[in-house]
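The complex appears here without one of its protein chains, the remainder shown in place.
Moving on to chain A:
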Amino acid sequence: MSYTWMIIGMALVTAFIKAAIFMLGDRIVFPPLLKEALSFVPVTVLTAIIVPMVLAPHGGGMELTWRNPQLVASIAAVAACAVTRRQLLIIVVGLGVFFGWQLGVLG
């Protein structure tokens, strides 16, 4: 039940953000500094989420080792990013290395 409330809250927050500007019309002006700040939001949020997941997949200390498949596969995904900009390909490469490393190398 509390997950349902969580979802309803998320929906209200998102609908408000998406529609507020359209509903209010020309009465709002964005300060330039806020525009700049918002432009940095996607990269910082997503990076902040994945860094702990990659460095410590078991929630403990840093696993800076070749035996950490999340780390190895992340490096492969970043490398794939440098070569190609195709999102789906990057995801496939990352997952392929992840499962390959887990089953083939560490098996």
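We take it that a residue touches a chain if its C-beta (ideal position, glycine included) is under 8 Å from a C-beta of that chain, and two chains touch if they have at least 3 such contacts; residues count from 1.
The working rule: contacts and distances are computed from a predicted model.
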If you look up the hidden chain in UniProt, what protein name do you find among "Extracellular solute-binding protein", "Branched-chain amino acid ABC transporter permease", "Threonine/Serine exporter ThrE domain-containing protein" or "Acyl-CoA dehydrogenase family protein"? "Branched-chain amino acid ABC transporter permease"
To test your reading of the contact rule: which positions on chain A touch the chain that is missing from view? 2-11, 13-15, 17-23, 25-26, 28, 30, 33, 35-57, 62, 69-70, 73-74, 77-78, 81-82, 85, 87-88, 90-91, 94-95, 98-99, 102
